[in-house]
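Right, one structure below, let's go through it.
Removed from the display is one protein chain of the complex; every other protein chain stays in position.
Right, chain A next:
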Amino acid sequence: MPIKSYLAHPQEGKKEDLIKALSELKECEVMPATNEDVLVVVTDTLDDASEDILKEKIEKIDSLKLLAMVSGFNSPQN
């Protein structure tokens, strides 16, 4: 049950597009910074394989410039 957090940096002028694209992915929670061009993304997936698939999906988003992982946790479901 991985939970990971990332900093997602949008392409110039594409912050809103990136927020929209990430919000459409149900495993992602998006928290945009109010005053900077960066988003915190927390992913919550069933297993490592789904996490990898999700990451691939995120990295294909056009408005994304860079995705940097910050932390990863594995937790039993409760």
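Heads up, the rule we're going with is that a residue touches a chain if its C-beta (ideal position, glycine included) is under 8 Å from a C-beta of that chain, and two chains touch if they have at least 3 such contacts; residues count from 1.
In this text, contacts and distances are computed from a predicted model.
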UniProt names the one chain left off this complex as which of "Pyruvate dehydrogenase E1 component subunit beta", "Nitrate reductase", "ABC transporter ATP-binding protein" or "Methionine import system permease protein MetP"?
-> "Nitrate reductase"
Where does chain A touch the missing chain, residue by residue?
-> 1, 3-7, 29, 31-36, 38, 40-42, 44, 70-73, 75-78
